[in-house]
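The structure's right below; bear with me while I get my questions together.
Every protein chain of the complex appears in place save one, which is left out.
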Amino acid sequence: MSDSSTSIQPLLEIKNLEVGFQTTEGIVPAVRGVDLTLMPGQTLAIVGESGSGKSTTAHAIINLLPGPGRITGGSIMFDGQELTSYSEKKMEEIRGRQIGFVPQDPMSNLNPVWSVGFQVEETIRANGIASGRKAVKAHAIQVLKEAGLADADKRLKQFPHQFSGGMRQRVLIGIGLSSRPKLLIADEPTSALDVTVQRRILDHLETLTRDIGTAVLFITHDLGLAAERAEQLVVMYKGKIVEAGPSKEILQNPVHPYTQRLVAAAPSLASRRIQSATHASASHALSDLEYAPTKVTEGLDLIAAAEERIEQQPKTKRPDAIVVKDLTKVYKIRGQGRGAAGELTASDAVSFSVEKGTTTALVGESGSGKSTVAKMILRLEDPTSGSIMIDGQDVAPLKGKALLDLRRRMQPVFQDPYGSLDPLRNIGNTIGEPLNTHKVGDRVSRKARVLELLDQVALPKTLITRYPNELSGGQRQRVAIARALALKPDIVVLDEAVSALDVLVQAQILKLLADLQAELELTYLFITHDLAVVRVIADNVCVMQQGKIVEAASTDDVFDSPKEQYTKELLNAIPGAGITLGV
Amino acid sequence: MSNNPPTQTHYVAPLEETPLVAIDTVNVGERPSNLWIDAWRDMRRRPMFWISSVIILLVVLVALFPNLFTSVPPNDNCVLSNSNGAPTAEHILGFTKQGCDVFSRIIHGTSTSLSVGIIVTVLTTVLGILFGMFAGYYGGWLDSVLSRAGDIFFSIPYILAAVVIMSVFSAYRNVFVISLAIGIFAWPATARVLRAEIMRVKNSDYVMASQALGVSRFRILLRHVLPNSIAPVIVVTTISLGAAIVAEATLSFLGVGLPNTTMSWGNDISAAQSDLRTAPQTLIYPSLALSITVLSFIMLGEVVRDALDPKARAQR
Partner (left out) sequence: MAGYILRRLLQAIPVLLGTTFLIYFMVFAMPGDPLLALFGDKTPSPALLESLRQQYHLDQPFIIQYFLYLGGIFHGDFGTSFSGEPVADILARTFPVTIRLAIMALIIEFVGGVLIGLVSGLRKGKLFDASALVVSLIFISLPIFVIAFVAQFIFGIQLGWARTTVSSGAPIQDLILPAFVLASITFAQIVRLTRASVIETQSLDFVRTAYGKGLSRRRIIPVHILRNSLIPVVTYAATDFGVLLVGATVTEGIFNVPGVGRTLYQAIVRGEGPTVVSFVTVMVLIYLVVNLVVDLLYGLLDPRIRYVK
């Protein structure tokens, strides 16, 4: 053993762990020979894309593998105990008491039919932390207070659906840490939350575990987040560890080509690096950096893509493609409780304009009204008041043929790759639908156009007879982009179009979008919650909060000198702050 | 594997162990597949699908060409001296109280049961699709009106409603009237299933994408929303065919179904009930025919449900 020189024993030592899933075709391996060591009090992050085996590894430790999952080999030593040899009964002793667990999605991880207090109290009782009704209740209140719920005593009787996502995650963290475990497994604990909430909760988690002295095994897909929150980093790819070591070292000097790809494609890291680089260079211009991707990161490198984008952009001022003025949308909502009908102002006097051939990002957290604005511009919702001008033409009175013409010039790409394509229509029909609807050309020319579009989004022509369920998320988004481009529009509204994709695929799609913009002189309205992505793709940024635009400026200005407190918060929430990175 | 625990030092796996593969490559070798193609591939592997299909096919053949299956006329040649008689070589299932051939009556009664099943199912499916489709897709006041109407029809158990209707129309008891009487109160189940499914599907991004293309609302309903919502209706339809056959038999059993002169399984069971002790075969064989037919439809419905609903597939 290499650490025989130190007297401290590792808290968790995984050796050659193999996990497989039983299917009708035999055992499919998910984790293939993972070695991992975690010292007491340390934080270690496992980073990887979906399907890399990172969550499976974490679940295997406390035997929470789903039905067909089995540990097929290797050993897991935890605090001097061989966990793989433990019966279910003995694992119950370990779980909760010695190893805490914080799951990913706060919305689905609390039982909706029991009160929050009940769910905290049953944990306390099961782990023997306290007994007797009063003591248990007192302890539950203390647990929740520690987790950051100030009015815990009042909220004990409430049900999960009466809590916000962030609050629920605090409850889950409280439950996970309630018995002061030696190890906490946190499986993407904040990826379902808004960025600012995410940051606050991770800060809190860090403080708590440091105070208790709990070691943390942190699972995440975000390399920047991992590096910021953990001393040690493990990168997983296809069930194996490809690179492991101290976080900073890996980030600054990634050796394995897969890690290099991840570093190049992570928006959080790219935006940080662009930021520090433009600060360093006298002209503040990204194009001066002369940054070049390496062979393995070709086509995935966000900085290179951003550079290229800026280079290809004409420098002359051009007319506005979209001008939005005082756009307001008020929804009538059914009253809460007392039966009184209320109103919700989803968009409150929003004004901005987008210059032809440029990209404007509309950034905000959930409920900020950014998608409502997009839908109104697309004429999918009618505004309560205000005006939208497309190429100098007021769109409100358009009907029939004129509206059809407008739709031809402006097309959307939506977020959910699994919902954006009709599962019962093949790819050829899906991409061809705009051509049919607008009666462009005859059958032969339409087919030729569909093939041309497939080529444009870098998909093989054979896909024309295939169905969406055979495609990956990224491929579906490519099809959605092809459909949007079919009518040769001037404007494309991208509503969280890359948010649901894995980082590498996301980087590819961002590159594709940038290439298409240069080639077809497209104007993009880019709706997103992720400021980091904005840094590499947008020229201008409008930050939205509660239906209002709180700050609007060029991307450089927003990043260099944010005026509003909220913008600063959003910027701070981009993971990877305080990590010095080479360009 | 290295001897060093990889987290202590900067560990890099040799590239040969996990060679990089191209990101997001398309698997071009596969055959095209969508929900329906997948469902068919799933179904044809299951013996239950083939068993139920073969039985249903047989029942349909019997209903269409009863004389292929028996040469004994069902009602002529009934001799009272054969009343409740035991099976003979020529009359394999014995005789009814009236001295008629049990087997022949079962064969000739098939078309009645099947016709009622089919007419009721067509009626409930058409009504259910119309109500469910418009209520779910257009929402608002139309939904309120249609759904409340559905609630009212749903609140009267359909067999009880049919009992009342058949009592009123006692002079007009035939296959069509009884099918109407059952179907007119049985459609809300279909409508509810379709409405819920349509409300889910209509919020899909692909519906919004078509809207943004300028496809008309009604066309979106027909081209995208309805095809994607119809799967659960098919399941309900298959199962309700069986239920309708049971309903007809129940009404005939209660004496408000088809007149005694019409040959039907329900009537034969009803007529045989008093002879349960002395001649159980007169009751058991028509019951068996009825149950096997219904079981086939319900089994087929189960197979279709499993094949169409990925959630149900996971539950197997």
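A and B are the chain letters, set down in written order, and residue numbers restart from 1 in every chain.
Basically, a residue touches a chain if its C-beta (ideal position, glycine included) is under 8 Å from a C-beta of that chain, and two chains touch if they have at least 3 such contacts.
Treat the numbers as computed from the prediction; the structure is a model and nothing was measured.
Enquirer: Using the touch definition from the top, which of B:Asn75, B:Asn260 or B:Gln273 touches the missing chain?
Expert: B:Gln273
Enquirer: So which of B:Leu20, B:Ile92, B:Ile159 or B:Val177 would be touching the chain we can't see?
Expert: If we include the chain that is not displayed, B:Ile159 is the one touching it.
Enquirer: In the complete complex, which positions of chain B touch the hidden chain?
Expert: 148-149, 151-161, 163-165, 167-171, 242, 246, 249-250, 253-256, 269, 273, 276-277, 280, 283, 287, 290-291, 294-295, 298-299, 302, 311-312, 314-316
Enquirer: Could you pull out which residues of chain A are in touch with the chain that's been left out?
Expert: So the residues of chain A touching the unseen chain are 62, 64, 66-67, 88, 92-93, 95-97, 100-101, 103-105, 108-115, 122-123, 126-127, 159, 161-162, 172, 175-176, 178-179, 334, 337, 339.
Heads up, the rule we're going with is that only the chains that are shown with their structure count from here on.
Enquirer: With chain centres taken as the means of their Cα atoms, state the distance from chain A to chain B in Å.
Expert: Taking the average C-alpha coordinate of chain A and of chain B, the gap between them is 44 Å.
Enquirer: Mind pulling up the chain A residues that touch chain B in the complex?
Expert: Interface residues on chain A, with respect to chain B: 1-3, 10, 13, 16, 33, 35-38, 44, 232, 234, 237-238, 240-246, 249-250, 253, 255-258, 261, 296, 300, 375, 378-380, 403-404, 407-408, 410-412, 414-416, 419-426, 430, 433-434, 437-438, 459-460, 462-463, 465-472, 474-475, 480, 483-484, 487, 504-505, 508.
Enquirer: Name, in rising order, each residue of chain B that touches chain A in their complex.
Expert: Within the complex, chain B touches chain A at residues 1-13, 15, 17-18, 20, 23-24, 26-28, 30, 32-38, 204-206, 208-215, 224, 227-228.
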